[in-house]
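Left out: one protein chain. Kept in place: all the others.
Note that the chains are named A, B and C in the order they appear, and that numbering of residues resets to 1 at the start of each chain.
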Amino acid sequence: MELVKAGIVGASGYSGLELIRLLLGHPEVEIETIVSPSNAGFKLNEVFPHLTNIQNCEFDALDVNDLASKVDVVFFATPAGISSQSIPSLIEMGIPCIDLSGDFRLKGNGLYEEWYNHSSPPAQVLEQAVYGLSEFYPEEIANANLIANPGCYPTASLLGILPIIQQDWVDPSSLIIDGKSGLSGAGRKTSLAAHFSEVNENVSAYKLGKHQHIPEIEQLLSMQIEKEIQVTFATHLIPLTRGMMCSMYMNLLTEKTTNQVIELYQSFYENHPFIRIMPEGKWPTPKGVAGSNYCDIGFSVDDRTNRITVISVIDNLMKGAAGQAVQNMNLRFGFAETEGLMLSPVFP
Amino acid sequence: MELVKAGIVGASGYSGLELIRLLLGHPEVEIETIVSPSNAGFKLNEVFPHLTNIQNCEFDALDVNDLASKVDVVFFATPAGISSQSIPSLIEMGIPCIDLSGDFRLKGNGLYEEWYNHSSPPAQVLEQAVYGLSEFYPEEIANANLIANPGCYPTASLLGILPIIQQDWVDPSSLIIDGKSGLSGAGRKTSLAAHFSEVNENVSAYKLGKHQHIPEIEQLLSMQIEKEIQVTFATHLIPLTRGMMCSMYMNLLTEKTTNQVIELYQSFYENHPFIRIMPEGKWPTPKGVAGSNYCDIGFSVDDRTNRITVISVIDNLMKGAAGQAVQNMNLRFGFAETEGLMLSPVFP
Amino acid sequence: MELVKAGIVGASGYSGLELIRLLLGHPEVEIETIVSPSNAGFKLNEVFPHLTNIQNCEFDALDVNDLASKVDVVFFATPAGISSQSIPSLIEMGIPCIDLSGDFRLKGNGLYEEWYNHSSPPAQVLEQAVYGLSEFYPEEIANANLIANPGCYPTASLLGILPIIQQDWVDPSSLIIDGKSGLSGAGRKTSLAAHFSEVNENVSAYKLGKHQHIPEIEQLLSMQIEKEIQVTFATHLIPLTRGMMCSMYMNLLTEKTTNQVIELYQSFYENHPFIRIMPEGKWPTPKGVAGSNYCDIGFSVDDRTNRITVISVIDNLMKGAAGQAVQNMNLRFGFAETEGLMLSPVFP
Partner (left out) sequence: MELVKAGIVGASGYSGLELIRLLLGHPEVEIETIVSPSNAGFKLNEVFPHLTNIQNCEFDALDVNDLASKVDVVFFATPAGISSQSIPSLIEMGIPCIDLSGDFRLKGNGLYEEWYNHSSPPAQVLEQAVYGLSEFYPEEIANANLIANPGCYPTASLLGILPIIQQDWVDPSSLIIDGKSGLSGAGRKTSLAAHFSEVNENVSAYKLGKHQHIPEIEQLLSMQIEKEIQVTFATHLIPLTRGMMCSMYMNLLTEKTTNQVIELYQSFYENHPFIRIMPEGKWPTPKGVAGSNYCDIGFSVDDRTNRITVISVIDNLMKGAAGQAVQNMNLRFGFAETEGLMLSPVFP
């Protein structure tokens, strides 16, 4: 059988590199081209010596027509404002696109401009975009030509709270998300905020009340429960390279034990191999999912305050970016959802 | 003038070591004896080479009478259940004690047994204990012979929320505290939870709903606003040695801007040199207080959700333990509050 | 075709866990039993939640006869002094054993006792042991029933220096090895030396002149060049979980440029897919091989001092332990050398 030919645009960032790692191990796909305007003409292993002898090719410049003539699917792992310039042509030429950037995630009027400070993608293209939260929209993804791959924080938080919110056990307006992310989520761009001497032995809150993942989370919640929801979402950089934890707090509307919540989630995610529910008294850690596509979720019901704490962790470059993108590609091309993704966590 | 002679019990733990560092630089105090039953007879610099040529003495065993005959003040930097065995005799002999453990912090009936799993200290001694949150109880501390030095999390969180809670601008029952601590807060005992290979590149929630600092925070809040309060408090270990951040979330009862909150705090803490308020749009970091006695506090009011986020940071071994203990000793002995504590943060 | 059934003894240590990760992805092997006396009866995922839903089994106790009846190959990932008690019976029963411990590595009289402080394994078993440095002894490994998998430092250093030493371009007696290892190499045992608060923001020299890998390196060197060699080998713990670098210094006997050395190594390792040679002016890093079986090697000839510096890096749990063990199993069972090991480095 012929392999699916993939192109990766933005291959020199961390999510692009993770796509290369995953597609190299995928039995149904081959990497046809890697695109990076800033590195065009350089050999991959000159820029990334860790890929020496593994993938021998050069970075290409971005040429949409050339791309369309060579590949069966394009992944965009680009900063905001880039993919929306190329994707309209590509899907018009019939090339399915999986976009890891935020360009096609926000449907609401003016939301993208407001939170991203870029101009909106064309409305008729935007409406074709399917939100790629794999466990919730598998059929839509299977039929989409434009998949807006979720952000890392929205993935970790939505997988952790949607089951209980859908069940009406909690007050969704009470939701507070305390997000903790490693540095790779902020990309490979140099800045003082990413300087080792300032990150190491430190933790910092950032973009409080202003993070572009806020409207993404709210949009999904509102869609799922058909009610407008506003959430408090505070993000923190912690001194790790990979890994993300969302600690989430909600008021219970009804008396439940931690075990009842665990049973709800186990049943909800029964047929979803990448979601793992922790037993009572144990909470998941980023190290437990490092390098893998798992999302691990744990719970603590506090009957003194009548609140529930949900802890959800992912590897931000895997389930939070490249891993989920490959999962979506699997759904779209009819492969097993887990194809190329059955990687055990790298522990310790 | 004669120097105050200090004894440090539990001098081989991290808080004890920090007391040694601080008292060595204190112009009004000399270290008379360091006590560590497990290290008795060993030279300090055999166990801690970093103190070679700085403090040449041996660890003593714990002998309360001997201690009382030699010193003017005793610091206890011991695990739970230790200080309550010696302090009653010491204060009866007229020796003021500053206890960095939790033994004398909880006043409520049975609270200590419930949360610490040790038997309560004698009631008539407990009632003499003053809670050593320096900025809030300076006069009580000045007159106390038994100072219960606050826990690290209670220090960071209470300093961050009491001003606004006292002002009735927020609903205290909505309070959620997401605590993030470096590893030194957990002490020098070896365990898998402190093993470098498992802590590094990781973050972990622990003791959710069960942390012994919960009743301590609640007790103070309830005292200050004369109402029973229950809080949600979730603690996380992050991969740093020193440093602590409490991210705190509350519902506003009245419309306020971030700047109004900043002004409230600036005015409230005007005469308190160790509390620093961040300007709008900036939030404090543990690295900004490392090695110093400062508590830095920043704010974000979100008018979309009508909630306020307060970020409060300390060095857990300084303002969260030894630094505040020295501050309390200064208050008790009539020295300037900042004596021996005007150390700039060690940055980076 | 039937899968090879593997047993892993010492499955609860870091090397054992890495074997589980690798064998789960190996198309020709299945894990038949995992043995850990201290965890016998516990489910794997109770002890290691990161393996939940991936491998569902219990730890077994160690029973040599039972083991022999169930498996085709046994890996020992045990502390010194353990494997030598079980391996004699197993190989007598015809079960090939791959020993990741040091028990069967040292051939010299009394060497094992001297450096490991345990009594020697039986001489007639020891003489059957083949040293499993895959790139150097592939044929011996293919025919061995007892493979002594090399230590992590010896793997990194020998792969880095043997080609140039065999070529007589350097004076082997001038060899100085400065080894730098992450903490996982020291295992999962708790100790102050592995306590996060003491390892983080630190680096420490240890076992200077006394490390048990010294005689292992010397033995191999002496075998290869048929001359007794003594080396200076200084080991340092650096604050990372995985990864090892050996910086090695030797006096050149003849004038060579860095590029001549690079060509020598490229030619020497031409058919060895796991060895990668860095171009001039670039040196390898542990992050470039993390989670993979590669050994990357770089060089710097200094014509001012007439010395060469060789930098060799591996992931100590992969090429330095489990990865090379699987590579040796592949050689022994006639699989492609790279089977199950074509994992790209996890970067960053």
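Quick note on the criterion: contacts are C-beta pairs under 8 Å (C-beta built on N, C-alpha and C of every residue); 3 or more make two chains touch, one makes a residue touch a chain.
Source: prediction; values computed, not measured.
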Per the touch definition above, residue among B:14, B:59, B:169 or B:335 touching the missing chain: B:14
Options C:219, C:241 or C:316, residue touching the unrepresented chain: C:241
Touching the absent chain when the full complex is considered, from A:51, A:199, A:275 or A:308: A:199
Among C:135, C:198, C:216 or C:337, residue touching the chain not depicted: C:198
Missing-partner contacts on chain B, residue numbers: 14, 17, 20-21, 24-25, 48-54, 184, 200-201, 241-242, 273, 276, 278, 282, 284, 287-291, 296, 342-348
Residues from chain A at the interface with the omitted partner, ascending: 14, 182-184, 188, 190-192, 194-197, 199-201, 239-241
For chain C, residues in touch with the removed chain: 176, 178, 180, 182, 197-198, 200-206, 208-209, 230-232, 234, 236, 238-243, 245, 247, 249, 283, 285-287, 290, 298, 300-302, 304-305, 307, 309, 311, 348
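Here is the rule we go by: only the chains that are shown with their structure count from here on.
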Most central chain, Cα average position: A
Copy pair chain B, chain C: interface residue numbering same or different (half cut): same
Longest centre-to-centre distance from chain B, chain (CA-based): C
Distance between the centres, which are taken as Cα means, of chain C and chain A, whole angstrom: 36
Centre-of-Cα separation between chain B and chain A, whole angstrom: 39
Contacts with 2+ other chains: residues of chain A: 200-201, 241-242, 287, 290, 348
